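One protein chain is absent from this view; the other protein chains keep their places.
Entry: subunit A
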Amino acid sequence: MKRLRLERWSGQLFTARSTPARIRPCCLRQQQAALPPRIRFSSSAAVLHDDLIMEDGEELDEESSTSNTNYPSPPLEAAFNSSKLAALHARLNLSQKVPLQTMARTLVDPSADSNADFNNAALANLGGSIMSYHVSEWLLCTYPRLPMTVLFAAAYAYSGPKTLQLVGKEWGVETAAAPGEEVDPGYLQFSKLKPGQALQSQGGSIRPDRKSYYRRGISSRVVYDDEFGDTVSKQAESDLPLPTEHAYASFVKAVVGSVYLHSGSAAAKTFVTNHILSRYLQIASLFQFKEPVRELSRLCAREGFEYPVARILSETGRRSRHPVFVVGIFSGKDKLGEGAGPSLGEARTRACVHALKAWYLYSPGANVRVPSEMEAAGAKEWEPVHIDIGEVIH
């Protein structure tokens, strides 16, 4: 039975093979042995030895027989031959200062190439910090009274992995079936989680209170956890297979990091504003109250307003099967909120929820200045933004 040489048939697709010169020294690959074995056409050619005679009778060529080290990610010079990468660079309207090699590096996940010199771990770390800084400063200045849970949820909705996967897919980035040297560098390369395979643990969290009986409150999340209130895994870098959304998220963060490194902080801020903060989020739909009536009365007591009183603004069909009551919440003579419902209790609850949302969603304006605007040259003098004393505790 003859062995077929598939790499001969589709040689033009593998740009990595058409470049004989390799610029990477092999000693940089420390953790190569730890990687799970992957199916790779070029590596199968390398391990074939000379006892095989091919269909066309010719010998194995010099390059594949001598080099039995195959890199887990495409070489740097393949970035210039990839049309996908150039198209992505042009589509994102990036400056010429960001080279194609860096763009190729943003697409290599640590699970594909564990070498820190060739994967996007460092870029993603940097870009993630920049992105979460701009998102959180914008949220805090635009909605200064948001409760902490809503702030976490809003940050997750703007820069969480699910959103970043959407962003990466909108940029037209596709995933490679399996990472390897021969893959077009325009594909996102990571080791995919097989269907039905359980997520492997990342070695626990970095929190000091890891026991199950400790209460994981909101205040401790601010100190110990990440920008979404989720626990930070102890072993941040790992070459385990990971979900697609995490690979996309680290790719988008790495693009932000590379823009920051090559074009500066102003360009990175513009990039984040255009691609992340321009997305529309209904923050008013993130709220969930438990005891709105009591919370509103505590709020009025804290702020020195008169005790809130529910008053009937209008009603119809009180004795019918489907009555409608419109109830307003008044503090003194000022109306704080208004709600409609089929019973007086529900209408009052809705009115209190409305008043509380109106309190928490106070905004000084959509174009409020954020602290990072002071980095620009010739910026006006900083006026302090509104800082709220915190959410209502009841």
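Keep this in mind: contacts are C-beta pairs under 8 Å (C-beta built on N, C-alpha and C of every residue); 3 or more make two chains touch, one makes a residue touch a chain; residues count from 1.
Everything below uses one rule, namely that contacts and distances are computed from a predicted model.
**Student:** Looking at what's absent rather than what's present, what does UniProt name the missing chain, "Trafficking protein particle complex subunit", "54S ribosomal protein L20, mitochondrial", "Heat shock 70 kDa protein 8" or "NEDD8-activating enzyme E1 catalytic subunit"?
**Tutor:** "54S ribosomal protein L20, mitochondrial"
**Student:** From the list A:G172, A:G317, A:P364 or A:G390, pick the residue that touches the absent chain.
**Tutor:** Selected residue, touching the omitted chain: A:P364.
**Student:** Could you tell me which of A:L92, A:A122, A:A157 or A:L313 touches the chain that is not displayed?
**Tutor:** Of the candidates A:L92, A:A122, A:A157 or A:L313, A:L313 is in touch with the missing chain.
**Student:** Which of these, A:K194, A:K211, A:K290 or A:K380, touches the one chain of the complex that we don't see?
**Tutor:** A:K290
**Student:** Residues on subunit A that touch the omitted chain in the whole complex?
**Tutor:** Residues in contact with the chain left out: 284-285, 287-290, 292, 305, 307, 309-313, 327-328, 330-331, 333-342, 344, 346, 348-350, 353-355, 357-359, 361-364, 386.
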